[in-house]
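All protein chains but one are shown in place.
This part shows chain A:
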């Protein structure tokens, strides 16, 4: 990653271990995050169903993208099967809840189950690297997809299965406004968890595996263990995201969890910023909102140039593709890097960096 100056002001030295261990680099950053959480928490007071549903979906996809970011961004392993793990979480939670366990418990349990499945499919990672690993994880995508279509007892087969409504001590979370808080809770738990993971011994070991696996091994890091662990963590968050998605829609059907979804997750973390915790959230928001923004753009163009009214659907699809390409060319390090640059230039003004 290109060099970005440290945002902390001159003279602000860390003089104690406690100061060195804070989660956020500056006070403003802390206020910013807390303010953001409060803003989302207050959103139901001001916004209608559409904005709330977008916030919920961004939260759900961000959790899953965060998981993939642990695997790809932090550990340097690629996975083309993340969408299938997301689906597994959704089916697992629907199945657990269907067997009489409260949804609130079913969600973390589904995360655990997905973690176990992810670790099994992560085993090839112990031996394979790069493109070969990509193809091996592609196999997990297809195996799970076929499993969804055939395991009637678990997924309801091709018909899919009903996912019960979540309830909190007897209060049904059946509206967007109430479900938003459940998603917000899991977003906070996941993001704080991963932000902390990056600072632990295990987290640093994952980064070492990514940066140079041979050196990492020489330093005593068990490559197999950490690669499989990384698959496990990544699948856990995919499972949590999937479970939240399933209970939000109320119905889980196999066709939603294809390779396309897996690639969308990859796009989210690449656009958001590989290895960045907050980048996962930005990337999820970008990928989710871009098609809708482009639809508005296409419709606006169509009102100016009525001749293309028939082709708005195509214009929308093509502009989504074009926006992604432009983005990758102009900002290959992701939204989070752009944000850091903006902050640095503002802090260091009038001196360039």
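Keep this in mind: a residue touches a chain if its C-beta (ideal position, glycine included) is under 8 Å from a C-beta of that chain, and two chains touch if they have at least 3 such contacts; residues count from 1.
We adopt the following convention: contacts and distances are computed from a predicted model.
Enquirer: Quick one: find the hidden chain's UniProt protein name among "Insulinase family protein", "Cytochrome c oxidase subunit I", "Branched-chain amino acid ABC transporter substrate-binding protein" or "NADH-quinone oxidoreductase subunit M".
Expert: "Branched-chain amino acid ABC transporter substrate-binding protein"
Enquirer: Would you mind spotting which of A:19, A:41, A:192 or A:326 touches the chain that isn't drawn?
Expert: A:326
Enquirer: Which of A:200, A:224 or A:292 touches the chain that is not shown?
Expert: A:292
Enquirer: Thinking of the whole complex, not just what is shown, which of A:147, A:181, A:213 or A:251 touches the missing chain?
Expert: Answering carefully, the residue with contact to the hidden chain is A:251.
Enquirer: For the full complex, which residue in A:49, A:130 or A:321 touches the chain that was left out?
Expert: A:49
Enquirer: What chain A residues would touch the chain not displayed?
Expert: Counting only chain A, the missing chain is touched by 47-51, 53-54, 149, 158-160, 162, 249-251, 253, 255-256, 285-286, 289-290, 292-293, 296-297, 313, 323, 326-327, 330-331, 335, 338, 342.
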